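First comes the structure, then the notes that go with it.
A protein chain is absent from this complex, but the other protein chains hold their places.
And then chain A:
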Amino acid sequence: MNSHLISFQLNTMPVSVETTPDARLIDVLREHFRLTGTKEGCGEGECGACMILLDDRPTLSCLVAIGAIDGKRVITIEGLRETPGFAILAQAFNDAGAVQCGYCTPGMIMIAYALLRDQRDPDESSIRRAMAGNLCRCTGYAMIVEAIRLAATRRGQSW
């Protein structure tokens, strides 16, 4: 397949990359742009570790071909961490003990951010349903649920 110039917005900056359009977005983010906060846990859309926001929608970057995002907006954990919402989420993850090995954590925070953007104060079952595509093998999940509830109580008008 021939290389194409793909242009998109990455963490608020306009960027272009010369690549074959079937390259996976996760590889372009990690290997080309060196944004390694987006993790690969399975490469088949089952674990959620590679979650990013594509035009504000939580999306698994291992399932997206770079050719499909021309002209779109991508936010990774490296972009999200500049926001006040991230600071509240990270503090809540810390306080609830929601981080152990940490490999799932950036993906968890990406989807939690989108959840709290769409729902001001989700109850436990809404949180569990919204997060069900993100796997964690360390915590047993309850502390992550608690972190998101804590963040919901502390969010104010931050996002």
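Observations on the model:
In the analysis below, contacts are C-beta pairs under 8 Å (C-beta built on N, C-alpha and C of every residue); 3 or more make two chains touch, one makes a residue touch a chain; residues count from 1.
Everything below uses one rule, namely that contacts and distances are computed from a predicted model.
Remark: of the listed names "CO or xanthine dehydrogenase, Mo-binding subunit", "Peptidase M16", "3-isopropylmalate dehydratase" or "MoxR family ATPase", the one matching the undisplayed chain in UniProt is "CO or xanthine dehydrogenase, Mo-binding subunit".
The chain that is not drawn here is touched, among residues A:P14, A:G71, A:G140 or A:G156, by A:G140. Where chain A meets the missing chain, the touching residues are 30-31, 34-44, 46-47, 49, 76-78, 81, 86, 89-90, 93-94, 97, 99-106, 109, 127-129, 131-145.
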